[in-house]
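To start, the structure under review is shown below, and the notes come after it.
Shown here: the complex without one of its protein chains, the others still in place.
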Amino acid sequence: MISLTLTVNGADRELVVGANATLLEVLREDLLLTGAKEGCGEGECGACVVLVDGRAVPSCLMLAADLAGRPVETIEGIASDGVLDAMQEAFVEAGAFQCGYCTPATILVAEALLRAHPRPGVDEAKDALDGVLCRCGAQPKVLRAIASLMYGEGGA
Amino acid sequence: MTRYVGRRVARLDARDKVTGRAVFGSDVSLPGMLHGAVLRSPHPHARIVAIDITAARSAPGVAAVVTGRDFPYTFGSAIKDQPFLAIDRVRYVGEPVVAVAAATEAQAQEALAALHIDYEELPAVLEMEDALDPEAPLVHPDLEHYERGSHEIVPGTNINTIYRYARGDVEEGFAAADLVVEHTFTAHAVSHAALETHVAVARYEPAADGYTLWVSTDRPFQVRNELTTALGIPSNRVRLIVGYVGGSFGGKNTLIAETAAVALARHTGGRPVRVELSREEDLIASQLRVPAILTLKTGVREDGLLLARSADILWDSGAYTSNTVGVAIRGAQTVFGPYRIPHLRLLSQQVYTNRAITGSYRGYGTTQVTWACESQMDVIAERLGMDPLGLRLKNGYVEGDPYLNGQIMHGIDLEATLQRAAAEIGWGEPAPDPPEPHLRRGKGLAAMIKPTATPTSSNVVVKVEQDGQVAVLCAAPEIGGGQDTVLAQMAADVIGVPLDAVAISTTDTAVSPFNGPVASSRTTYHVGNAIKQAGEEVRDGVLDLASGVLGVDVARLDLDEGVISEHGVGPRITLAELLGSFGFEGHSIMAEARFTTAGSPLLKAEPGMEWMSSIFWMLATHAVELEVDIETGVVRLIKVAAAHDVGRAINPTTCEQQIEGGVIMGLSNALFEDLAVREGRAGVTGFLDYKLATMHDLPEIVPIIVESDHSEAPFGAKGIGEPAAAATAPAIANAIADALGVRITDLPLSAEKILFALEGDPPETTDRSSMI
Partner (left out) sequence: MKRLPPFAYFEPATVGEAAGLLAGEPGARALAGGTDLLVDLKSGKERPATIVNLKRIDGLTGVRADGESTWIGALTSVREIEQSDVVGDRHPALAAAAGVLASLPIRRLATIGGNLGRASPASDLAPPLMALGASATVESRSGAREIPVTELFVGPGETVLDHDEIITSVRVPRPAPGMGAAYRKLGKRGGGTDIALVGSAVSVVIDGRVIIEASVILASVGPTPLRSHAAEDVLRGSAPTDAILAEAAAAAAASAVPISDVRAGAAYRTAVSRVLTRRTLRDAVSAARGSAA
């Protein structure tokens, strides 16, 4: 077992985990942050994506032990005091989800995208979002949600 | 006038889902919970000679090891043919054989390596065509002795379903035809691939000798009944609790993760056991779309009038029947398409094979038969030199036409779907020249028809609490389709309360009123009608109460947005004030309703044929514009217009979600998804090779909502979930044929297949060993 401090959603969390524990396991099982999901365990579906150092990465392919001291953001840290942030509001408005299983990851990807590029092109947005599978087919409305946030109601 | 129905209100589940707080089946965690893992068959067909569990039982953390003999029950909704864990024999690669429960999931997975099983391999039925061979091994030698429903089987064979239908004289129709075409089409098995894999937590309740299950399912009562029937116990001994479901698409409707969870829970002294399938298990050992081989022979007059069609369909249920029997009967019927054809003959047979279990899949057989029907319609149009749109318009059902059983089609508008989808892609206008010489452009369309399961029923309870809040109790799990929201919109309008005062309950079979499945695109119509009945009663109750309290004739009162008004006077009292005035005594107004489609005059048909009637019919047209790279066979979709006759959209946003999502699933199924099964084994193990469409693959998708007028539908709303995926594949194939002049008759429409069809070379079939 390894002792480490993970910085999750701005708070330092002291943990004792196995060397073989993935970040996803630690988030879901030790920290009870179940917004990140496992859809495949192989990094292919992106349902487990969280932000590490502000960048969207698959938490199922990262060892928790490898992340000591690096800031981790999960969907649970996006709304503050129960108030949705602008991206979450945009997803609600556009109906940019269906079953909702991939929604936390999709929102985090979109958040990171807009932090890095406040005005991403459609291809850039698609490239970023390509890493999260959505079997329900919410993609058109996800693009609309992001566009509405950048360009106002209805998008561009 | 309605305040909420017809409006794009935000979904009720939105906040839970965008904050990550939504609790899905996979998120359920209970104190003392153990974790399961399942050892699966490596063989398509084998006898289990011996199972040695000694080492596994003493592996670290292991609490229980269970084999089929330890839990010797079988289940199945149409044929009770499936064991919880294999008993003495395995029938497909991936069949559960031994289940292990341990303190941690890692320990359970590790313990599997300590299990030792001796198999004696048996001759297997690996292809559905081979299953019909009189010499074929029997997948279920005891088929005729299984408990089953009233449908027809062929004892002593692998045929677990046989269904025949005929109308008119098909030979006479062919004789009168100017053109008779015959083709064989194949539709492949595809995975539902919901992002949430199958998962179940089961707890044995020793006092009741029953079980509580936390599951992700779209049909709580039917799964409960499947379980109690299998175990031979009364319904009140099993309780199913369903939270948010991470996608179903027809897949989460039988015992899948539940089998091992229940079998293990029986042996852990009341500690709950969680079993979650890995993606690989979900792909190979949950259930798949039923693959089919469809031979269609169609006779048509020179002017395009369809005269006769015979259809011979072979379906592959895989090793067990699951929910496939209805696919082979009910699903097969729509192979005649949304068209008036006087002379018809259908032979639909379903066989067992030693392959993965198949079952219901968004469309319940409609995607497979629509693939064949609509591909052939374009061949007919081409042979007659007719416009494919014109051919469909000429033969398509219109309001008042009789269906196959004489039911009068009501509340339908196929023509509008055809015209509007076609117009959206500029049908008839030449495609612009492609930007590169190796690219070709094409357009194609396809129509479809689908019934809903009929008759079925829904019960609901609607109650108004003292603070004016409304609770709708029903068993319609939110599987992603926006059920909660559209039901709440209808409840708010019927009762006269604000939308945010309405809550739709989650499902707990111990307390929820009965409902048919969240399947067959039936929820809006059936649960909606039940809510309408109960809601009206509640509203009447509120106004009666207000009449007494206010001393005003009830006819002068109205309830709107939770406020009771008197005509000519204005607002008098709020609902919360009215009920709150009862203080500690309490006053809740409640109504229950059962809605059934049985007995509706709309179902009237020829004598003995009413079972084929549908309370409503769903019609749609998808139109596709695409580009093909003739050097690689790669298809790029440019635009898909999808027009759906939904009756009325309760919420246009959720309606569009279904249409867009259906198109994406349909194009993904058609172009990319392939389990690459060889010798009974899937070649794919995960999403690395089982490819779902992603952002980069999506064309411009234009959802078109066509509204028709159905007299018995709640606010006019029919259904939308299933038809959305059905017409995409043939529309793509028709557009490919338009672009290239080649017709692909077997799914998927892979680039490889297209390239070789174009070049006229058969692809090599060398050994298909994995590369890395």
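A and B label the chains in the order they appear, each numbered from 1.
The rule is short, and it goes like this: a residue touches a chain if its C-beta (ideal position, glycine included) is under 8 Å from a C-beta of that chain, and two chains touch if they have at least 3 such contacts.
Treat the numbers as computed from the prediction; the structure is a model and nothing was measured.
Peer 1: Any idea which chains on screen the missing one touches?
Peer 2: Hidden chain, whole complex, touched shown chains: A, B.
Peer 1: Identify the residue among A:V8, A:V49, A:I78 or A:L114 that touches the chain left out of the display.
Peer 2: A:V49
Peer 1: Touching the left-out chain: which of B:E127, B:E226, B:D697 or B:D738?
Peer 2: Per the contact definition at the top, the residue touching the missing chain is B:D697.
Peer 1: Please identify which residue in B:A55, B:I87 or B:A106 touches the non-displayed chain.
Peer 2: The single option touching the absent chain is B:A106.
Peer 1: Which of B:V62, B:A200, B:V462 or B:V635 touches the chain that is not shown?
Peer 2: Checking each option in B:V62, B:A200, B:V462 or B:V635, the one touching the absent chain turns out to be B:V635.
Peer 1: Out of B:A356, B:V542, B:L671 or B:I720, point to the residue that touches the absent chain in the complete complex.
Peer 2: Counting the whole complex, the residue in contact with the absent chain is B:L671.
Peer 1: Which residue numbers on subunit A touch the omitted chain?
Peer 2: 2, 18-22, 24-25, 28, 38, 41-44, 46, 49, 55-58, 60-63, 65-66, 109, 127-128, 130-132
Peer 1: Could I get the residues of subunit B that touch the absent chain, sorted low to high?
Peer 2: Against the missing chain, subunit B presents residues 104-106, 109-110, 276, 278, 280, 629, 631-636, 671-672, 674, 676, 683-685, 688-689, 691, 693-694, 696-697, 751-752, 755-756, 759, 761, 763-772.
As a working rule, only the chains that are shown with their structure count from here on.
Peer 1: How many angstrom lie between the CA centroids of subunit A and subunit B, rounded to a whole number?
Peer 2: The answer is 29 Å.
Peer 1: List the residues on subunit A that touch subunit B in their complex, please.
Peer 2: Residue positions touching the partner: 20, 29, 33-42, 44-45, 47, 74-76, 78-79, 84, 88, 91-93, 95, 97-104, 107, 125-127, 129-130, 133-141, 143.
Peer 1: Per the contact definition, I'd like the list of subunit B residues that touch subunit A in the complex.
Peer 2: For subunit B paired with subunit A, touching residues are 8, 10-11, 13-24, 26-27, 29, 106, 192-197, 244-249, 278-279, 479-482, 653-654, 656-657, 660-665, 686-688, 692, 694-696, 698, 701.
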